[in-house]
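Of the protein chains in this complex, one is absent; all others appear in place.
Order as written gives the chain letters A and B; numbering starts at 1 within each chain.
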Amino acid sequence: MTEPRQIDFREWHRFFKKIPEETVEETRYYRHLPNAEWSQYLFPPSTHMVYGNRLLRKLLFDNSPAALRLWGFVLSEGERIYRARQAGMKVVAVMGDLGAVTPLVYSFPDTIAFYPDCLWWTPFLMESRVLFDEAAEYGLGDDCCFVRAALGAFSKKAYFPRPDLSIATVGATCDDMAAVISEAELIGNEIHYFELPHRNDIESDFDDLKNFLAEQYRELSARLEDITGSGFSREHFRQTVKKVNRLRWLIAECKRLCGDGEKNPMGAVEMMDIEFSALSYYGDLKECLAVLEGSHTEIALRRARGKGYSGQDIRLLWLTPPADPLLLNYAEELGGRIVGTEYIINQTTPLFNEEGDPFEILAENQLQASLMGSSDFRVKLILNELEKSRAEGAIISGVFGSSHCPYETVPIVNALRNAGIPTLAFDVVAPGKKRMQSQVFNRMEAFIESLRARRKRHAG
Amino acid sequence: MRGEMNPRERWSLLLIDEFPDRPPVFPLVTSHAANVFGCDLIQYCTDGKILAEAQLAAQRYYGHDGLSVFTDVGIIAEAFGSSYHLREFDVPILDQPVLSDLSNIDSLQIPDPGSNGRLPVYLEAIDLLFRRAGDVLPVFAYIPCPFTTAAGLRGVENFLIDTMMNPEAAHLMLDISCRAAERFCDECILAGALPILVDPLASGSVISRRSFKEFAAPYQRNLIRCLHRYDLDIMLHICGDTSNMLDLIPGTGADLFSFDQVDINAVLDEIGDRVRLVGNLPPNNLLASSSMSIEENTDIILSKGLKNPKGYVLSTGCEVPIKCEHRKLQAMINLGKTARYENGW
Partner (left out) sequence: MDGRITGGIDIGSRTTKALIWDGDRVLSRSPLFSTGWAPEESALRAFERALKDAGCKIVSKVVATGYGRISVSFADESVTEITAHARGISRLLPEIRTLIDIGGQDSKVMLLEEGGLVIDFAMNDRCAAGSGKFLEFLALTMNLSVEEFAELAYTSQNPVQISSMCTVFAESELLSMLAEGASLEDVAAGVHRSIALRVAQMARTLHPNPPAAFSGGVALNRCIVKELARALGIEVKVPEIPEYVGALGAAIIAREGL
């Protein structure tokens, strides 16, 4: 095992030459297509950088082969979805907070899901305003959440193939995403709407809500039967749910291992890749699971041997996913260690029941997600996470214009401050605004300095 | 315009077997950029900032689908120690090869891209272009293949004689040239460019099929294999007449083949199902013909290229002539931009 370190794309480029060719050849997605030359994915960040992901020049990556595999898998998702289509698979777009829809999609043979919402990382990875400018053509400008990049991608037709089906939330969901979806529909993309009930008192209305959701899963299943030409199979569903449960368990376990222990065993950007795999498994559930098993093994081994990065000791809780991954790197560079996160994807964390009516299983699972509750409910979850993580400070990376942020940031900040946790909240700066970004960096630096001084004082 | 793809998006789709809105239009605008920008070629070849500015100026002017970092085929040989004569109005030419005789062949050192010859000029230009425009425009670095570099180490005639009289020495030179090219490619990649391999001296107009098979193709293949380790899509460009070696091209591993004086139908028939094609308006056309005839010729090539099952890039057969009238190249590019693929979404 190599000594855990964070390295840049140059170093990975050099190290990569030492990885045996057979290993590269064996690392493939869609393993049921054994002759697909294009399905290798174990390549270093420099490969993806040359094709336009310019941020990779600035990021720091974990130096384990497991992390390389994770990055290779994540960064090849765009191509993978196209390849799926070329190989005759059905491609389903899932938009909004639909944690329990993806397992249903993957229960159908040769059918995969992807999350257009995740295109919000593309402008940051490419350091480009192209997708934002395209969204602005439809009236969604800087006062809309970064998810507007997904609309840019629907318009450009160059970031994913035309979905065989697009499913989107309506109801208790992000307003900005709703705007993106309705514009995407207006330019010719048929949308299957899935209604998330409003944030009611879940406990007293549980049965009604469950029946309401289960009925929608049934309808969706029928729709997927039409599209795929295959009947819904309970057995196939059960197998898929088992895999998804394993995946969710692995994610939770990786998070837990990263939070406790002497040293931080894995980078925050890698952990973000791991957490977000729960949304749509990066287009290949089986391989995603294998990738995560690898990451988990590496993290667990490091943890068992007390290995991790040096110099990262200020324990931080990170709330709301940063569209700009560089922020996570920067926090670590300043000596921060991300010991807990709440990335507003709680709909993807609860484990599924493995027995019972499939559609009721899905409905019950969805109802456990914090996004179904009130802001207070989210605050409670965050305080829980805070307690588990023993964080010394919290950072909230908000998104200007996003409907989550203005409504929830204030109660969250207040709750954290009341709990005695210093909290830094800022809006992530869109690409191309260097000066504003350096101001955010300055705030983070001041914040981590103050946490360090506070620790020293309390120890004294 | 809503929904219009940019060059980066077009290339990205092409390289994963998808159809962009239209084929990329990518004439080999190299030193001609100096003409558009208004600098002399000594400045262009020795100052990375100027090279980058000139490329950006030319791209803004014509709106073609990519940026080209290339000055001359001697760039690696020069870094090994050959001297090149820089000229104000034309590309550099070989002055004094480093291996005037073969006695000092063992003393050759693989050049350091950060300091030897004009290799740093490339790296500076790539870095600037990538930072300024890399999100929308792919940056291509033209890297001379081992055969062409070896000819620059020895002088063309001497090297061709070596291949016949002293093949062992020729292979030694090719091997070290290959390693130098690999190292330089690495740095170009890290600066943000996708390598295009150019092997003008391996042309059928210069060497026989047998020589190509023995001295050029194996090293092209080696270099491409190194780059394929990184999953990069590699374009191989060979000038002149390559009709008698077309069948050998897929064997080099090239993902795209940029061809010059060959009938496009022959290329399509022979390798179009395995390699993406890039070509091939004769550069001479851009000097001697009227805009109307340029449009007609472009149209003929384009209509054939569009049918290539592995994808197609409209280009010139070789570098756009330095002194090409701007309106003529514009005529070709504008016509290329009117093409549309029916496939896609």
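Please note the rule applied: a residue touches a chain if its C-beta (ideal position, glycine included) is under 8 Å from a C-beta of that chain, and two chains touch if they have at least 3 such contacts.
Everything quoted here is computed from the prediction, not taken from an experiment.
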Visible contact partners (per top-of-document touch definition) of the missing chain: A
Sole residue of A:17, A:390 or A:443 that reaches the chain not shown, by the stated touch rule: A:443
For chain A, residues in touch with the removed chain: 417, 422-423, 436, 439, 442-443, 445-447, 449-450, 452-454, 456-457
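Please note the rule applied: only the chains that are shown with their structure count from here on.
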Intercentroid distance (Cα basis), chain B paired with chain A, Å: 40
Chain B partner contacts - residues on chain A that touch it in the complex: 9-10, 13, 16-17, 21, 24, 38, 40, 43-44, 46-47, 49-52, 54, 57, 79, 82-83, 86, 126-128, 130, 134, 137-138, 155-159, 161-162
Chain A contact footprint on chain B (complex, rising order): 2-3, 5-6, 8-10, 12-13, 16-18, 20-21, 130-131, 134-136, 138, 186, 189-190, 192-194, 229-232, 344-345
